[in-house]
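Note that one protein chain of the assembly has been removed; the remaining protein chains are unaltered in position.
On to chain A.
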């Protein structure tokens, strides 16, 4: 059994850990506020963009429709984009996204499709590298970027667009964590190509006829690649907010656990200390009586 001194050291070390988790929780809470704000600020743009594309898509049918919108008719080459955080200590945040992606990959492989991967964020790459190392096209590490902007995601969107236009990918699916609330982040899949046109985003145009400059087809050709970056950016911003929310609750749990542990250990320590004092007293009294 551990000596009293050992127990003191142990309690001290748990207390030190608790201080760290407490600090991390507070830092995450502060960063969450900002991440949540920027995710919300990005929403109007993504929403308008979706409405405009839905509007354009409705008017275009048949052969003139761009392939990025309707797909190229094949599903054999699946490109999976996995967006995770660059850091851990956030509960199951990264693992949940990776698990969802793994299930999808297994499904596609079983269906006889070829799967290739792009990872965004260090944690996702680390977790997928061992199993799918040969399938990873490219890994993006955003740990050095402080603010996520459209310029940061542009190279990723360009790569995806190139993979599609050069025929190496037929369907592109993005895995990320949807920020539902501070306590709920849902690992989700979003289809990037063919574009997932949300007809509910469509505005009622009151039957008015639009005039397009240049033509509808040309407009779509320029807007679809842009939509790709916008969707990516919106997802990454949500991911970011989700990461801090997840880290905050993970660290809150850790702080509470450490508190419980300290209480239990202190109780045990005091009992042992008292037992030792009692033993010493008995020894002294016994010795005095013997005289």
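A few notes on this one:
Assume contacts are C-beta pairs under 8 Å (C-beta built on N, C-alpha and C of every residue); 3 or more make two chains touch, one makes a residue touch a chain; residues count from 1.
Here, contacts and distances are computed from a predicted model.
The chain absent from the displayed complex carries the UniProt protein name "ATP synthase epsilon chain", chosen from "Carbohydrate ABC transporter permease", "Potassium-transporting ATPase potassium-binding subunit", "Twin-arginine translocation pathway signal" or "ATP synthase epsilon chain". The hidden chain makes contact, of the residues A:8, A:178 or A:226, with A:226. Contact with the chain that does not appear here is found for just one residue of A:38, A:72, A:165 or A:257, A:38. Note on the undisplayed chain: of the listed residues A:48, A:168 or A:273, the one touching it is A:48.
Although one chain is not shown, part of chain A still touches it, namely residues 38, 41-42, 44-46, 48-49, 52, 55-56, 149-150, 203, 205-206, 208-214, 219, 222-223, 226, 229-230, 233-234.
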